[in-house]
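To start, I am sharing the structure in question, which I have written as structure tokens.
One chain of protein is taken out of this complex; the other chains stay put.
Now for subunit A:
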Amino acid sequence: MPYDDLRSFLDTLEKEGQLLRITEEVLPEPDIAAAANAAGRIGDGAPALWFDNVKGFMDARIAMNVHGSWRNHALALGLPKETSPREQVEEFARRWDAFPVAPERRADAPWQENTVTGEDVNLFDILPLFRLNDGDGGFYLDKAAVVSRDPEDPDHFGKQNLGTYRMEVIGRDRLALQPVPVHDIAKHLRIAEERGEDLPVAITLGNDPVVPIVAGMPLRYDQSEYEMAGALRGAPMPIATAPHTGLDVPWGAEVVIEGVVESRVRQIEGPFGEFTGHYSGGRRMPVIRIERISYRTNPVFESLYLGMPWTECDYLVGPNTSVPLLKQLRAEFPEVRAVNAMYTHGLLVIISTAKRYGGFAKAVGMRAMTTPHGLGYVSQVILVDEDVDPFDLPQVMWAQSAKVNPKEDVIVLPNLSVVELAPASQPAGVTSKMIIDATTPVAPDVRGNFGTPVKDLPETAEWTKRLRALLADR
């Protein structure tokens, strides 16, 4: 059964031993962020963290690291918690084929329980806000989904966008918003600002666990995140109509914030410790004026720590970055076996592929760089043979160490496009890109002394399952 809200997913995490309640009193800073930072340092089975005893707050309920391990990511997709990253990516890709699945509109959303409007709006009354990293300019909403419509085509459901964008609290009813120019909301805002109009937005916090996955997914402009959520859930996504803006929002959200991006206004924002493991900011960014907040009684405030990887952010965007690349590459090259694009949102990608003929793997690498996501991200590609698991880094390092003749197998291409946030780009937004071909050369490429490789024994796969079962039953 898919989860319709965050609370039901937190119940499952707790039953599965994947939610840790911190019962001792903690300080809002630095404890909550430091604990979530530490969750990324204790291994890939880390639990979600729950805080409800936070100094100075009466009723704070804070959930961190909800997607912050392979176990939790698997459970978010309704898979057994032992499912490997590679299997999660494969299952994700399989469910993608069901897209689009129309959402289901429901009444009586739980967030309709409480409402504040106008001058009564005060984020600090409703959310236990806190800082994440030392250099952050303030308190951020960094795991919310922001909904907006194309002002030129407001009735087009697919062009309605649901995306995760960083938002800094700069006042009781003001947020600074970062719409990177390549993002869909930036297109909506540009159209609104060219007309001199405000852009209505709805911001939903504390969503069911599939919403943050689709909200961070590089879909086409006219593809609906709600219809993708339905495909991933295996059931229609429940949505409701936000009362002030009429936007479609997740039915199960904890908090729905409505307002407008003020037309043609910019204010200083940031810096903010980003997914690249570096700060970005302060730049002048658009401002959201909040006009109405609806919320469940005793709302759960969900946030995400990000900083030097790995953190929750990497688990959250790893599979949803790998799958589009896998689908796009396989469409032209069915030889592609698996894609691991989990490093810094795909700045580095590892691809496992069979070879049609000599030089084929390098062509797959070049194609990865020219996919829609690749144009802005894929700066380094490592290609490995079809029997190497790109998610098994020791195996990848074996392939690179044994198969690569650097002079011929490492190719550097100068002056290509990349996101401006990429710390190594120079100038920002331009970088060289590299292909490392760690596949075994095939004819007519007859370089090297690869002779006859030692393969896993035919019976090894069966024995792997057997050993795992024996270990599990001990």
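As a working rule, contacts are C-beta pairs under 8 Å (C-beta built on N, C-alpha and C of every residue); 3 or more make two chains touch, one makes a residue touch a chain; residues count from 1.
Here is the rule we use: contacts and distances are computed from a predicted model.
Its record in UniProt calls the unshown chain "Phenolic acid decarboxylase subunit D", which is the match among "ABC transporter ATP-binding protein", "Adenylyltransferase", "Phenolic acid decarboxylase subunit D" or "Carbon monoxide dehydrogenase". Among A:Phe124, A:Tyr221 or A:Trp463, only A:Phe124 touches the chain that is left out of the view. From the options A:Ile170, A:Leu348, A:Ala361 or A:Ala422, the residue with contact to the chain not on display is A:Ile170. When the full complex is taken into account, the listed residue touching the unshown chain is A:Val265, out of A:Leu79, A:Val116, A:Val265 or A:Val430. Which of A:Pro154, A:Gly282, A:Pro423 or A:Gly448 touches the hidden chain is settled by the complete complex: it is A:Gly282.
Touch with the hidden chain on the side of subunit A covers residues 27-30, 55-59, 121-122, 124, 130-131, 134-135, 137-139, 168-174, 176, 178-181, 186, 189-190, 193-196, 264-269, 271, 282-287.
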